[in-house]
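What you see is the complex with one protein chain gone and the rest in place.
And now, chain A:
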Amino acid sequence: MPEIRVTPLGAGQDVGRSCILVSIGGKNVMLDCGMHMGFSDDRRFPDFSYITRNGRLTDFLDCVIISHFHLDHCGALPYFSEMVGYDGPIYMTQPTQAICPILLEDYRKIAVDKKGEANFFTSQMIKDCMKKVVAVHLHQTVQVDDELEIKAYYAGHVLGAAMFQIKVGSESVVYTGDYNMTPDRHLGAAWIDKCRPNLLITESTYATTIRDSKRCRERDFLKKVHETVERGGKVLIPVFALGRAQELCILLETFWERMDLKAPIYFSTGLTEKANHYYKLFIPWTNQKIRKTFVQRNMFEFKHIKAFDRAFADSPGPMVVFATPGMLHAGQSLQIFRKWAGSERNMVIMPGYCVQGTVGHKILSGQRKLEMEGRQVLEVKMQVEYMSFSAHADAKGIMQLVGQAEPENVLLVHGEAKKMEFLKQKIEQEFRVSCYMPANGETVTLSTSPSIPVGISLGLLKREMAQGLLPDAKKPRLLHGTLIMKDSNFRLVSSEQALKELGLSEHQLRFTCRVHLHDTRKEQETALRVYSHLKSVLKDHCVQHLPDGSVTVESILIQAAAHSEDPSTKVLLVSWTYQDEELGSYLTSLLKKGLPQAS
């Protein structure tokens, strides 16, 4: 029995280091290759030794697919391909291919230059790794080899984020990566057709959340920023350089313009301008409104938002600063946070999910005394706000996607176990499909029963279809044919054609039964009586009386003859071929009962 096997190496009942192995139709595919923000030891990367202990990864994996450029989905890629060693193809969309190496380099710098880690991947390794990347366009069917094909769908999570369909023959798996079902200010909504995969692997970050309307959230956010700025406070918004940053920039830019506000807005790191440039070049990946109006006004050219300089953090007066990274686990956002945390006039707004172990996660869970490096304790007096602006689907969105794709099974990743449990029940109830939520290293096996495609001769098919259209086709009709199997070529043809093709001749099997009837009349009259009797019984059949005195029912021949010894007995010779077996047998038993008396 063919089967599909799925093993998460990361993101199984967890958020971080997404990495899922899928075996389908004899092909092995690795979905995402991420790092974990909550760890800085071995656990930050997936355990690739699970795939093979001594062989080469290239021999075991047919391809690697990266869903989007966030580091928890691609952060381990150079380690995987250059340090562990993989030379096969790596598929991702073009924006991901453009932005991913920049984020990897950024990540490397923080790890090596700032934290002084040894044995980390190098800049050259990032470059070499990216040489193995093949760009995939939306909806393009990419033939990885003769049997394995993949197709990308729009996911709307960040620029270039995609969901992937992996298909071998008639079996398929869809992996969503991270996605968003509601269009926002710069991206469109995720979309997939009714592709009915055997398995849908979906993220479940917000498995239990149903978010209020986006408008309310935006209004809330603007109100909080506005109030803080009005009272002279500073607002810190930790973000990742690409993604939510652009969304919130557009939001603040339009608000500043409308309210004619003067407080400065800054965006940290040199990445920004470059980042915005990517957005300008990849306009087809943004939402409809931006695509329509970009010629008149490119939304990614900001008037109010300026580059941040480290010295600005100490300047007096109100300001809003977007700083990276988004979970306050390192870098500039953490530095500014430390400077501003002491004043209750200031505010930090966390616009997205924070992984366990990060400062972001700690302050969101209410911790107000943080132990920093060097046993320093930082007291957090500034206001801490959380607003979910991450572009993940909420519970409603996940259900919506499941409804769109109509999978036979669902598997949850990229979420917390407790929340998954809830969503799993909901999916099983609503869609009556099995739902799985394996932990890391745990394998889910689904057996599939694919149907077998064969070629049917058009003559046979047309004959059957024409008969299927007849009005008396209430009973299911049986199609009869011969399947010729030669190598891997399967053809279904009519029996006659099969015989002909194989150079065989038909063997005709014929039966002739003698039925004795008591009838004193002449043979011709007996035949006539037989004819009228059969005609009245077999209304749906073609009964004929031929000039030579014989009677036919369809292709069955009945002749009357005199008995050689008994003149008052007539012998009916009923003759039919094996193909008319049922009818012939029926006729003999019918005639045996005798003919009705002529009235």
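In this section, a residue touches a chain if its C-beta (ideal position, glycine included) is under 8 Å from a C-beta of that chain, and two chains touch if they have at least 3 such contacts; residues count from 1.
Please note the rule applied: contacts and distances are computed from a predicted model.
Trainee: Of the candidate names "Translation initiation factor eIF2B subunit alpha", "Ragulator complex protein LAMTOR1", "Integrator complex subunit 9" or "Superoxide dismutase", which one corresponds to the UniProt protein name of the undepicted chain?
Mentor: "Integrator complex subunit 9"
Trainee: Just name the one of A:I456, A:L557 or A:L595 that touches the chain not displayed here.
Mentor: A:I456
Trainee: Can you say which of A:L370, A:V384, A:V433 or A:V537 touches the chain missing from this structure?
Mentor: Among A:L370, A:V384, A:V433 or A:V537, only A:V537 touches the chain that is not shown.
Trainee: Which listed residue, A:F39, A:W191, A:F282 or A:F312, touches the chain dropped from view?
Mentor: Of the listed residues, the one touching the omitted chain is A:F282.
Trainee: Would you indicate which residue among A:T122, A:Q425, A:T512 or A:S568 is in contact with the undisplayed chain?
Mentor: Within the whole complex, the residue contacting the unshown chain is A:T512.
Trainee: Which residue numbers on chain A touch the omitted chain?
Mentor: 94, 97-98, 135, 137-142, 151, 170, 274, 277-278, 280-284, 294-295, 449-458, 461, 464-465, 467-468, 475-487, 491-492, 495-496, 498-499, 502, 504-516, 537-541, 554, 578-583, 585-586, 588-589, 592
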